[in-house]
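Let me begin by handing over the structure; questions about it come next.
Shown here: the complex without one of its protein chains, the others still in place.
For clarity, chains are labelled A and B in written order, and residue numbers in each chain start from 1.
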Amino acid sequence: MSKNALVILLVVACALLPLVLQLLGQRQVYWLFVVSELFILAIVAVSLDLLMGRSGQISLGHSGFVALGAYSSAILNERFGVDLFVGALAGGSLAALASLVLGFPATRLRGHYLGIVTLGFGIAVDQIALKWDALTGGDQGIHLHKPVLLGLDVATPVRMYYVALVALVVVVLLVWRLTGTRVGRAFAAIKDSEVAAAAMGVPVARTKVLAFICSAFLAGIAGGIYAFLAGFVAPEDFGIDSSLLYFAMVIIGGMGSIPGAIGGAVVVDAVKNAAATVSGLSLAILGGMIVLVVLFFPGGLKALLRRHPAARTSVAERRSVAVAQDA
Amino acid sequence: MLEAHHVTVRFGGLVAVSDLDLVVPDRGVFALVGPNGAGKTTLINALSRVCPVAEGTIRLDGTDILGLLPHQAVRAGIARSFQRAELFPTLTVLENLLVGLHAQMTTGLEGALMTPATRAEEKAARSRAERLLRELDLWELRNASPADLPYGHQKLLDVARALISEPKLLLLDEPFAGLTDAESPRLLACIAAAGKRCAVLMIEHHFELLEGIAERMTVMNFGRKIAEGTPAQVRADPEVVRCYLGTGRAKVAEAATC
Partner (left out) sequence: MTLYLLQICLAGLAQGSLFALAALGLVVIFNASTVVNFAHGAMGMAATYVAYVLITSFQVPFALAFAGAIVAAFVLGVVVQKFLLGRLQGAPVLTQIVVTLGLFMFLEGILGLAFGYNPRPMAAPITMGPVTLGGLVLRPQDVVQLGVLLVLCVALAALFGATKVGLGMRAITENPYAARLMGIPVGRVLAMAWGIGVLLAAVAAMLAAPTTSITPNMMDTIVVYAFVAAILGGFGSLIGALIGGLVLGVVVNLIAAFLAPELAMSIVFGLLLLVLYVKPDGLFGRAMVQKV
């Protein structure tokens, strides 16, 4: 079966899920929420993969962008009754703007410095959200009104499910298209060899910032939609634990691959939900998986599914992880 | 035509290139030779604006290029290859070539929307890349990852990536290094063909290779130009013989006194 046919089948299957759940009569509301949340996590994973996997830049504070998106939606909705479309776009835009703050460190700082700075960004957003309670409601959070999308009432779990699904499909299409054109190739070029990229005319610094902007925008949109899905945002939804979760999704799924990112989101979300009652278990499992992936499965899930004829060869992946480079 | 006068490149206290004059005409293959550490790669880096020039002027077709940033060099008509190929393993062979056209394309983020303009630009770029790949007999490998190619093909691809932008000046840094005798002829033909379309300045050690293809050579040692001329002239130059080519057993001892 061709790759495209497989994808279409998957989307159709997802579209039919609410029907299936209804037929089975099983806790429809719960499962629809869980899968909707998964779709949103997948958007975040795709956004982080665009930055880390495709452009080779590290972000350990991606929850900061998601939080900015979520809070934008929540605040605008609570005070001005803004709808989901506007809220999500506003969230994405604010996150994109904030990413400019990380723009200069991204262009000037090497790997681990950038990692620490992005970590700080994630922490800062979390702390400010907690402290600035006049705007954000502090630890009490913000409750949103019933979600509306472009005049349509989408307040039911089934409708929000489709909103999340459509959003994921649109994001995937956009990112996939982008990677097949000039800008997407430039992202990969600066990751593989900055000096060669510059020799080809790629403005390296500007491209790094552009990668951050794109990634932050998508993460912000995800956050914006999430706010309406959950109906409530609070600082505890974000912060370093979330950032590490997103990080795990991209690593376990395999870097530089959209299906990998989505697969990683599925695995991480499954582990998180299954192990939710036992504190520390999901962290231990995910941490262990990351270490195992790095040591033994450098391409992540994506590489394990290499048997699919449409997938890339494994040698390139192994080389890209293990190749000797000057620090 | 490239005109470099009194070019000096310094790294802290070390003078890598010293008061060097170089003129490269519009077409033809020209060689830059010299022992390791002579400053050849540094000069290429200076010409492609990767490193700063402390003194001197460099003009391409009359325009001063010293003010250019590294990523602006290709737009000015200067393209280069690298000693270690520096390919993009994440991308396919075809996509590697398409990056070479980055400066000549304009699609930005709107590429995500696949607008008609984007589609047209991609199509035009891909047909250009196809033409070049077929010329170099690499078309079959267009979807492979560069990391999977034999080394000879990688070096060829590196040169192709620089060629695709149809530069005025093509800078090649040891393109034949690491190539087997079987792999060299293809690259040689490629470079010779390029020399008919633009100026090629090539760093190379293999004198035998160069004699067949380069019309003029510049010899460097310790950052300075020590000789210049046709391969035959340069081979006969006593300074070059003393420092670089040697006369058998005396080679090592004499080289130490250069």
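Operating definition for what follows: a residue touches a chain if its C-beta (ideal position, glycine included) is under 8 Å from a C-beta of that chain, and two chains touch if they have at least 3 such contacts.
All of these numbers come straight from a predicted model, not from anything done at the bench.
Q: So one chain is hidden, and I want to know which residue out of A:Arg27, A:Lys131 or A:His145 touches that hidden chain in the complete assembly.
A: Among A:Arg27, A:Lys131 or A:His145, only A:Lys131 touches the chain that is not shown.
Q: Which of A:Leu21, A:Ala96, A:Val117 or A:Leu165 touches the chain that is not shown?
A: Checking the options A:Leu21, A:Ala96, A:Val117 or A:Leu165, the one contacting the hidden chain is A:Val117.
Q: Among A:Lys3, A:Arg27, A:Arg108 or A:Lys146, which one is in touch with the chain left out?
A: A:Arg108
Q: Hey, which of A:Leu17, A:Leu97, A:Ala155 or A:Val195 is the one touching the hidden chain?
A: Only one of A:Leu17, A:Leu97, A:Ala155 or A:Val195 touches the chain omitted from view, namely A:Val195.
Q: If the hidden chain were put back, which residues of chain A would touch it?
A: That gives, for chain A, the contact residues 52, 56, 58, 60, 101, 104-105, 108-113, 115-117, 119-121, 123-124, 127-128, 130-131, 195, 240, 244, 247-248, 251, 278-291, 293-295, 298, 321-327.
We adopt the following convention: only the chains that are shown with their structure count from here on.
Q: Can you check how far apart chain A and chain B are, centre to centre, with Cα atoms defining each centre and the answer in Å?
A: 41
Q: Tell me, which parts of chain B touch chain A in their complex?
A: These residues of chain B touch chain A: 48, 50, 69-75, 79-80, 82, 86-91, 95, 98-100, 102-105, 107-109, 111-114, 118, 121-122, 144-148, 161-162, 165.
Q: List the residues on chain A that touch chain B in their complex, please.
A: These residues of chain A touch chain B: 54, 174-175, 177-178, 180-186, 188-189, 191-193, 195-204, 210, 214, 256, 312-313, 315-316, 319-320, 323.
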